[in-house]
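The structure is given below, and queries will be raised subsequently.
For this depiction, one protein chain was excluded, whereas all remaining protein chains were kept in their positions.
A and B are the chain letters, set down in written order, and residue numbers restart from 1 in every chain.
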Amino acid sequence: MTAQPTDIATYNFAYLDEQTKRMIRRAILKGIAIPGYQVPFASREMPMPYGWGTGGVQVTASIIGPEDVLKVIDQGADDTTNAVSIRAFFKKVANVAVTTDTAKATIIQTRHRIPEHPLTAGQVLVYQVPIPEPLRFLEPRETETRKMHALEEYGLMHVKLYEDIARHGRIATTYAYPVKVEGRYVMDPSPTPKFDNPKMHRSPALQLFGAGREKRIYALPPFTDVVSLDFEDHPFEVQTFDQPCALCAAENVYLDEVILDDHGGHMFVCSDTDHCEKRREQGHRGHLAPETPPALEKREPAQ
Amino acid sequence: MYVAVKGGEAAIANAHALLADRRRGDRSVPALRLDQIVEQLALGVDRVMSEGSLYDRELAALAIVQARGDMIEAIFLVRAYRTTLPRFGYTRAIDTGAMLVERRVSATYKDLPGGQLLGPTFDYTHRLLDPELAAGGEVAEPLQRASDADAMPRVSAILAREGLIEPDGDMPQDHIPGDITREPLEFPMARDIRLQALSRGDEGFLLALGYSTQRGYARNHPFVGEVRIGEVELELDVPELPFAVPLGSARVTECQMVNQFKGSTKAPPQFTRGYGLVFGQSERKAMAMALCDRALRATEFGEDVVAAAQDEEFVISHSDNVQATGFVEHLKLPHYVDFQAELDLVRRMRAEHDARENAGKAEEKREAAE
């Protein structure tokens, strides 16, 4: 269009107005004070759709400062489109430094994964949460689930696990695997694979969870006990992979399956792209890695 | 040789450039101006203002263009802008009894003070496509008369004089009306909160629910006491001033539905109300809202809650189309981490299943051999 843009609509710095940020920070503080408790907050419409990380974006927007270094991942990867989009949003509205390097980030916003590189004190991991209520699919009513949390009535949660074992011989929940926080609240860790559950336990980082559409914030302060629900004779266990990453040969990491052709050919590679690249830079080679180290082009200017 | 997919940022930028191109379409066709949309697609603008809950025609028109005419996308754009605006204050409650009425119809009385006013309605038009509109013919000036000096009394006020209808909804004396855009929703909710949520709820969703009550899912015997459309004054109390400051006017549609009620041990038989109010001109939405409002008052009147339209958590949790579209459409985001976890489990369970089958077969063979 040739027309000059008008000033008919303008936006505040970092998108959210300061009152809103304060309101969200109060909810975060309450969440930190009561680990695992879902704090209702007046979620705002965000300029990305509900279900696309609006809760995480609101939390990040409320805590981010000019000195922060932001990393955004989706499915463990820095370069999935939604991660790129959210990172671009914060570059645009807050002009903060961004990075793909887990160790260098002060705030990491994530959807569906916890980075493989251990988090450290001072870092904040912000989860995007679609359905914060771990009891939701057992009991659809908010009025009832809130009462169940208040009265610590969690028998139903184990009924679900019991049914899994009765039907499948094992607990068939593979992601969004419910945890008990500090021996009190049952919490949904967001749809991370259960592989990542042990990383939440006593993490030195602050973990914040934002559910925009469902209007809830919850938190795990550093070094919080996070225990995955299980039975004594069917203990919680994480996924294992039969083979290492095809690119960096990492073991004991979460792998994505990549389809190579339409004859059933596939390979397994690190879901955490930063972790994989770091390892390849250090000379680790998987059996399908390129002959020469890939041109590790800087994927995104880290300002 | 495998090279991981990269370049999300460039792909997004290119996609958006293509979107801008498609939005503009054929460059030889003049670009739409916002005033054209405001003037000529006014009901679309009204819907965006109503469900976007921001009374600004120009912004709504901009949103419609930007969304390529996708109304829910346009509503979303307006909401995402509105939410960043600071609050200066809350106006006084509008007085729809003092409305400058352009349309007012009642189904309960043949004639009534102020009369029936058809106004600019599609009712009684024959839905025949009009080729003259395509040709851009001249449109004659409508007849208009000066408004009566007296305001039109609301039908509910006429009924109320005889005590035949429940009084206007009352809230406790010290009740401060809620604001669903500033406070988290909590169930069960007071009626003021519920009405706010309904007023910005999706027209199609409320229409379907309202329709379901008519077809017997929580029937509540409605009559349109009155639908009125027109301009109402907005006034703001300013602490330093002894009088309310007029801010201007807004066009709204109000529907008062009159519903039967057989009375209870506490209350004598009288009519009850369902209420609908939306920005701009939308009878369909206001009427559907009024049907839903009445249905949602079931517990208040000790009625059995048997249908979806009476279920507050169900209706209010799912009425917001910006929330609904986001969550439905988020399914196209990558889910391969979760999917991988499920894939792994299904493979393992199938392997175990096959192993059991094979073991069973081997057993059978051995038994047969013996």
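The rule we apply is simple: a residue touches a chain if its C-beta (ideal position, glycine included) is under 8 Å from a C-beta of that chain, and two chains touch if they have at least 3 such contacts.
Just so it is clear, contacts and distances are computed from a predicted model.
J.: Pick, from "Putative phosphonate transport system ATP-binding protein", "Phenylacetate-CoA oxygenase subunit PaaC", "Ribonucleoside-diphosphate reductase beta chain" or "ABC transporter permease", the protein name that UniProt gives for the chain of this complex that is not shown.
T.: Answer from the UniProt record of the missing subunit chain: "Putative phosphonate transport system ATP-binding protein".
J.: Just to verify: which one of A:101, A:153 or A:182 makes contact with the chain not shown?
T.: A:153
J.: Please identify which residue in A:26, A:201 or A:234 touches the non-displayed chain.
T.: For the chain that is not drawn, the touching residue is A:234.
J.: On subunit A, what residues meet the omitted chain?
T.: 150-156, 158-159, 162-163, 165-167, 230-234
By our rule, only the chains that are shown with their structure count from here on.
J.: Using mean CA coordinates as chain centres, what's the subunit A-subunit B distance in Å?
T.: Spacing between the chain centres: roughly 32 Å.
J.: Where on subunit A is subunit B touching in the complex?
T.: Residues in contact with subunit B: 1, 3, 8-9, 11-12, 15-17, 19-20, 40-47, 49-52, 54, 74-76, 79-85, 88, 111-113, 130, 140-143, 168-170, 172, 174-176, 191-195, 213, 215, 239, 246-247, 254-258, 260, 267, 269, 271, 273, 288, 290, 294, 297, 299-300.
J.: Touching subunit A in the complex: which residues of subunit B?
T.: 1-9, 11-12, 24, 31, 58-59, 62, 76, 79-86, 181-188, 313, 317, 322-323, 325-330, 333-338, 340-345, 349, 352
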